[in-house]
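In what follows, a single structure is set out as structure tokens and then discussed.
Left out: one protein chain. Kept in place: all the others.
Note that the chains take the letters A, B and C in the order they are written out, and that residue 1 is the start of every chain.
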Amino acid sequence: MIDDKRLEFLKNDYEQGFPAFCGLKVKHLEYGHFEANVQVRPEHLQQEGFVHAGLIATLADHTAGYSAYTTVSDDISILTIEFKINYFKPAVGKTIICRSKVINKGKKIIVSESEVFSVVDGKEKLVSKATVTLMAVPVSELR
Amino acid sequence: MIDDKRLEFLKNDYEQGFPAFCGLKVKHLEYGHFEANVQVRPEHLQQEGFVHAGLIATLADHTAGYSAYTTVSDDISILTIEFKINYFKPAVGKTIICRSKVINKGKKIIVSESEVFSVVDGKEKLVSKATVTLMAVPVSELR
Amino acid sequence: MIDDKRLEFLKNDYEQGFPAFCGLKVKHLEYGHFEANVQVRPEHLQQEGFVHAGLIATLADHTAGYSAYTTVSDDISILTIEFKINYFKPAVGKTIICRSKVINKGKKIIVSESEVFSVVDGKEKLVSKATVTLMAVPVSELR
Partner (left out) sequence: MIDDKRLEFLKNDYEQGFPAFCGLKVKHLEYGHFEANVQVRPEHLQQEGFVHAGLIATLADHTAGYSAYTTVSDDISILTIEFKINYFKPAVGKTIICRSKVINKGKKIIVSESEVFSVVDGKEKLVSKATVTLMAVPVSELR
């Protein structure tokens, strides 16, 4: 459903601009699924020393968007209409992982979910979950 | 309801860690209100050249959180329970402004709204709006 | 921008099916705005004697949808893509009022907000606020 060339393109496409600046790295992708992570640095923290909610939201949104990209052809761009994210516990640890998957694929509207885990002492803890509503827009309409 | 020393503290406290790394700058604050902005740089963009949804979410969440800080005493920390953000149009332009205000202050739960504007040719356009649910936690419980 | 015949049609169209069953009544409508209310009855309550969150959500969603209807032509139907609602305090009192307005009108996606008030001793209290993402769909595509 998605060929290797397209997978390779999306892998590189993910790591640019703001996500690259934030240190987001692709770990795995397949049709409808996308996994990425970030190695936590001091500039990722908030005033109490926890990973900032904004970095987690960036990871959750961007990875959700790319899970949708794996399900559309290369003349389609994915834009975020809205998302909602819950924070279950303050995120600590050196690595933050995000796993996103498409939970509903309509003609124009695609909804993905992102689960975000912090890794502490080698163990994953679910720290956040997001629902992301995305729109599939022909690239030609954005130019 | 909030003294100058506390205002000065919050102004500095806002610009640290991930928000400082992203270039977020305080413009104005008063009881229940907080305004900040960011000068858009290439590393703030996404794959189509628009300001990344994650940067906008970071600005909306962080500014909302600090609008809540203006309403609590200095032994209280504010954590994000969840937020929801809508994106109305792709954000372009050199400056992004966020204005946040507390819309309901409960004993433990504070809800703030953030409106995000892009400035193009000197004119503000509403590009995004967020609702942020925050929890007031005694600092002593976080340590 | 909206003629009297269309206003009259929408007024009647609002009060049917589930909203009629729940006792929702139109109070006022104009371009981009819709106000409705409900007289609280015992069958509207939840286990603690407060107005049920589901009734408030129904009022917030339906009224938001009709605020969008006031901005489109009569060959367009409005469907809810998603909504998010915050509850600020338990709703008590004999009347619940909802005021909705369109906050962004795109070509296909319309976003409205609903503010819900309970009336106690003649005074309105904001008990809930919702953001509703709607889609404008040609009626012909639904049949």
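We adopt the following convention: a residue touches a chain if its C-beta (ideal position, glycine included) is under 8 Å from a C-beta of that chain, and two chains touch if they have at least 3 such contacts.
Treat the numbers as computed from the prediction; the structure is a model and nothing was measured.
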Quiz item: Of C:11, C:33, C:52 or C:125, which one is in contact with the hidden chain?
Solution: C:52
Exercise. Decide which residue listed in A:20, A:126 or A:142 touches the omitted chain of the complex.
Key: A:126
Quiz item: List the subunit C residues touching the unshown chain?
Solution: 13, 16-22, 42-48, 52-55, 57-59, 61-62, 65, 77, 79-87, 90, 142
Quiz item: In the complete complex, which positions of subunit B touch the hidden chain?
Solution: 81-82, 84, 108-109, 133, 135
Exercise. Please give every residue of subunit A in contact with the chain that is not shown.
Key: 84, 86, 88-89, 103-104, 106, 111, 126, 129, 131, 133
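Here is the rule we use: only the chains that are shown with their structure count from here on.
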Quiz prompt | Same vs different contact residues, subunit A with subunit C, by half of numbers used | solution = same
Practice problem: Mind checking the centre-to-centre distance between subunit A and subunit B? Centres are C-alpha means, answer in whole Å. | Solution: 21
Quiz item: How many Å are there between the centre of subunit A and the centre of subunit C, using C-alpha atoms for each centre?
Solution: 33
Quiz item: When you check subunit C against every other chain, which residues touch at least two of them?
Solution: 84, 133
